[in-house]
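Pasting a structure here, questions to come.
A single protein chain has been omitted from the complex, and every remaining protein chain is retained in its original position.
Take a look at subunit A:
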């Protein structure tokens, strides 16, 4: 067993963890970052193949229960340095001002302890840092502005049909803001439209932690430990977190740290906190509110598959290329709250066939073959819907142990009635877009994407787990960053906000460490 000590120990090298590491690398703090998965090289470790690239997804056992059990692997969770951002489709949007105040504006969900204006400087910073590409006149400026790279111009037939349909029914549309290079940047090439963004970008055109924050962290001297799975945290007599236990090469090791930053995404973060309970913290670390693991959220992400007389070939180009933000707050006029966004969303055969089967158990054998023979005539348009936070949607521990002797997590999830209304409304909108573009809508495929919540932020220690910087209300040297701290699950994709809030937390951690001495 090795025992080492650092000023800061970051658990999880994904979107949030890597931002913290890159920032702290430029201070005089001694930082270590661990990730359960490997540190991959896009050219050597990625392939243009869906089945092979399943290796990017979280593959450890998780029990998924409730009325609407979630996909806790492919659609939501990555494993390895870079985290889930290695296989994201990289549509990066800011949230709306109302997203931080849904309780006040629509009497649903909860207000965040921060406002859009608090995050704005960080959105601006990340827009540049991530070399976002986007239209020079984006119709929805609160969601994105001043993109340093031009919008992608090679649009697939799937996207052209999507935009044609939106145009015909009188909705606004635009090319998506993407963390994908539309022109060269240093030695990185622009996107070649290969289409495998969700399998990892071999040409390295997609901006992820692997080509930004991780190299910056390493250059600044951060110690990165890949394939090191954290199994528990321990506190000392002064009720501060002190020790991180992790498994590497089949053995348990220890790190002592002055500050611990938990950035292990929405299931593993609460799981570690609950499992690390001790006499001082009998309900788990940072859990005096009883809310660790509670208010887990996702986004609904249903697709309408329509058939066109001409060939579409949805495999061409990056999957998500265009969007409409018009229905963002469409609930107010339609008998529900909040709303959704719309995207063109191309799928490769394994994903599409798997969604067919998941949605319709009779779609095997000849039925499946008949559908898939028309693959090249299909368009796929999707919605991304807001999901309302509910305390009953939660991460808890089972009695079953995994191979590291840590209890396997159980995730219970059921949709809120408002989520269902959003889905139904979006389904009809998607159908009308397909019809207006000349297609025949055939299949409605239910799916979901992203995980958020489980350690929500707030000002009141009784109704939240951390403050707006991710600092635990109960343990001052323990920070939680990334998706788990989200209070609501807006329909704009979450990761620009994750990166931005992580930067904000990193600055605070730097100041806090100086105060600690």
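Things to note:
The definition used in the following text is that contacts are C-beta pairs under 8 Å (C-beta built on N, C-alpha and C of every residue); 3 or more make two chains touch, one makes a residue touch a chain; residues count from 1.
Methods note: contacts and distances are computed from a predicted model.
Considering only "Gluconate 2-dehydrogenase", "ABC transporter permease subunit", "Electron transfer flavoprotein subunit beta" or "Glutathione import ATP-binding protein GsiA", the record for the omitted chain gives "Gluconate 2-dehydrogenase", by its UniProt protein name.
Between the chain not shown and the residues A:37, A:195, A:270 or A:441, the one that touches is A:195.
Within the set A:6, A:213, A:336 or A:375, the residue that contacts the chain not displayed is A:375. One of A:350, A:396 or A:420 touches the chain omitted from the figure, and that residue is A:350. Contact residues of subunit A toward the unshown chain are 43-52, 54, 58-65, 69-73, 154-157, 160, 191-196, 202-203, 307-311, 313, 315-317, 348-350, 353-354, 357-358, 361, 364-366, 368-370, 372-377, 398, 400, 408, 440.
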